[in-house]
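Only one protein chain is missing from this complex, and each of the others stays in its spot.
Coming up: chain A.
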Amino acid sequence: MKSRETLSQGLFGTASGSKSPACVKRGALLINEGVALDGVDCQSSAGLAALAPPLVGCFVSSCPLLAVVKRASGCTSLTDFNFIGSETESAENTQCVYSLNPRLKNFSDWLLDIIATGDLDAFFPAATREYAPLVEEVWKDPAIQETYKRKNELHFLPGVADYFLGKAVEVSSNEYEPSEQDILYAEGVTQGNGLAFMEFQLDDRSPMSETYGDNLDAPPPPLTRYQLIRLNAKGMNEGCKWVEMFEDVRVVVFCVALSDYDQMWVAPEDSGSGTLLQNKMMHYRELFETMVRHPCFKETPFVLILNKYDLFEEKLNCVPLGACEWFTDFSPLRPHNNSQSLAHQAYYYVAMKFKDLYASLTGRKLFVWQARARDRITVDEAFKYIREVVKWDEEKEETYYVGAEDSFYSTTDISSSPFIRQE
């Protein structure tokens, strides 16, 4: 059930401090914010069982969509959602563009009820095939489609909702084989809280080393075995006790979705911000700070992966970076004066913000890379970069000269950007 493992888990690994001559194991800890990293074969078996978790996840996460439509159809007072501005005073039972027909409304009410009582596990994924046609009908209903157009206002709807809901019936059949793209899109929609790890091998050759290409008689370079451990960020908070178990990892990879700078989430009551709804980027910043400050990572290098660059690029055209309170002093230069686009400048600005934060906490350099997680090539490059960081960190221990601050591995794509306003 390889693909089920893939979909419901992700990537797994163990860290081992011991070195053996034949192969060296290094562990990398990946703190994930929705990165879909492939590299696993997609041998699928029962399409239903494999994809059911994400489909169920979509059902569960689409409940804000259903809830909003439910309210809209009843046209009750919607001050919280600020949804149908002009229609709050209309009489009950008025039809509007968001009204579902009664049969579909009954189904959606039933779904919302079982989610509310927490009994979803009792019905799904067992009943997925039975309900899939109904789900597809609900999805295709113009009321839902209208609501979905305003998805930017719904903070808890997963971005992949339309991808899976559109082919609900197809996916729910027994013979369906998930494609690689399905697996990539399913990442992050599962309900499990466990971690996932994956072992992989990369050879030790790097473009920087001398043995590259010249010496044909030499034995093949030892294959270094790496293990990647993916942690669901939902399981992390100030009291996360199990982080100590990862004390021995060689590097911590912190993934941040760039496009989340204007997204909100529900922050727990006792968090520092004091508000119920918190900007996601601010949350990532807090989480990052907690991780960096944690005593067990005192000596561990951090790599920051700024992900979803493509979505970030698109979003910047409509929503300013200042939507996140941390980035309010971003002042981009006009794009036509230089070759760097707005997205580029914003990327470097965000990278500098994180680097400054890291330097103020540890006095060390933060390594940053960008990625488009569903694009295999950028993820591949990110991994090669991480591997270089790990090797550089090891070599740093073995050489004895003090103050070797300037490594020839740059800490971002270019080592500094002239576009950031000097403070």
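Operating definition for what follows: a contact is a pair of C-beta atoms (placed from the backbone, for glycine too) under 8 Å apart; a residue touches a chain by one contact, two chains touch by 3 or more; residues count from 1.
In this text, contacts and distances are computed from a predicted model.
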item: Protein name (UniProt record) of the chain left out of view, among "Guanine nucleotide-binding protein subunit beta-1", "Signal peptidase complex subunit 1", "Glycine cleavage system H protein" or "Autophagy-related protein 13 N-terminal domain-containing protein"; value: "Guanine nucleotide-binding protein subunit beta-1"
item: Touch residues of chain A, complete complex, unshown partner; value: 12, 14, 16-18, 79-80, 118, 191-195, 197, 235, 239, 241-242, 245, 269, 276
